[in-house]
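Quick notes on the structure that follows.
The complex is shown incomplete by one protein chain, all other protein chains being positioned as in the whole.
Coming up: chain A.
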Amino acid sequence: MSLTSPLFFAFLAAAVIAFHISESVVYRRFVLGAANAVFIASYLSDVTQVLPLAAFLALGYVCISALHLRQSTLVLAVGVVAILCCYVFLKRFSFFEVFGQLSFPYLTVGLSYILFRILHIMVDVRSGDLAERIGPLAFFRFTCNFLCFVSGPIQRYQDFSTMDGKAAVQLDQSVVYAAFSRIATGYVKFVIIAATADYAFTFLSPHLLQPTGLPLLKLCAVYATVASLYTVYLYFNFSGYMDIVIGIGTLLGQQLPENFDKPFSARSFLEFWQRWHMTLSQWFKLYLFNPLVMLLMTWLPSPALTSYLGVLAFFITFGVMGVWHGTTAVFVIYGLLMGAGASINKLWQVACTERLGKKRYRALTQSTAYIYVARGLTIAYFVLALTCLWVPELPQFTYLLARLGVAGVVGTFVVVAAAFSMAALSLDLIQARLRIPITLSAIQGSEITKNLHLAGKMMAIVAVATLLHKAPDFVYKAF
């Protein structure tokens, strides 16, 4: 079901109204479960298409039940291996083609995120962090929550369980207004900004892979523009989607976790990953990075090795995250690039601290010039590394790299970094100087202005959607 389809709105209205007919927990849970089933069914044209998903869920449930019976490391290890094998098989990874695949078409949407939910429950049941026995219906409501089904946010079961149809939902005027405002903002991002960026991206990107070559300078300019447009598209598409589902969540008594926290204000690559796709990076930190670093430090306890162990753990963690994003070799490159970014950042911090001492390094990182240069470098690195997501086939990827050469890549990187630094600096300066007149701020919070604002957003959505003639799809659905 596309987020911009009339069907989705009808479905949503039905779900919200049905949910509020009664306050009975059993009834509300039934509504949520049924909504999930209807949402998944909208992707199917034949009932057999859902069987692999059902089998994957059943396997997950068996593993969790086994762990409840026996909280042993062996059961956890066997369960994790079984789940991962099943996942890799169903996602048809190109590296494992030898194992064959199912001969009929089936639904793979949602699998990637269900994987994280199942693994997190298994680890937490094993460690005793999750003592509650999860019933099969609760398991379905959690793993297949239609709001998070396509692309997260990745919620923890413990947080889901405190709501799950039983939390009191006070839908007063301000809550409903806030929800609709958030949803409208999401659609502005999704239908206006992301779709326009996508339009320009689709128009320009073929020039990069055309055999009749552009001169190097022009090629770099086009590459910088295309890569930046894709980043704008990805961010506004994804964060717009999150605004929509988080907004709807408040109407259904669900407080979903945030996935973005102003990522483009990050002053380092490591900080960037604390602000971008946060629920995914937190999941990886909790369940892969931390245990991995702990294991490595137990084997090699010398404090002098800390940063090197960190580098190794960054490469492994981001490598796995890269492979999770897609099924071709370019996604391994994506993971390694992210690992390299995090490692360079970490080693730079360590080297600066050793050279300057903690206090002087901290003072340096707070100087204006350092902040904006660091912000530019961070974003430029991310923008170029994202190329892996829009050129996912290895032959095209290497072709583009060969055409750009080292000079082309470095040149583009410098241009994007400088452009972003300047833009961020100018924006911040303008913002600091802008003063809203007192008379304006008084009417800013009034009902009329609030609703005019909302209506304006809706008008803009309608106008741009008509102009573009294209309902955008959700980019992260593919991952």
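Going forward, a residue touches a chain if its C-beta (ideal position, glycine included) is under 8 Å from a C-beta of that chain, and two chains touch if they have at least 3 such contacts; residues count from 1.
To be clear about the criterion, contacts and distances are computed from a predicted model.
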Name the chain not shown, per its UniProt record: "ABC transporter permease", "Acyl carrier protein", "Stage 0 sporulation protein KC" or "DNA-binding protein"?
-> "Acyl carrier protein"
Touching the absent chain when the full complex is considered, from A:Pro105, A:Gly135 or A:Pro291 | A:Pro291
Among A:Gly100, A:Pro215 or A:Pro303, choose the residue that contacts the chain missing from this document, as touch is defined above.
-> A:Pro303
With the full complex in mind, choose from A:Pro6, A:Gly100 or A:Gly128 the residue touching the hidden chain.
-> A:Gly128
Write the list of chain A residues that the hidden chain touches.
-> 123-124, 127-129, 156, 270, 282, 285-287, 289-291, 293-294, 297-298, 301, 303, 306-307, 309-310, 346, 349, 353, 358-359, 362
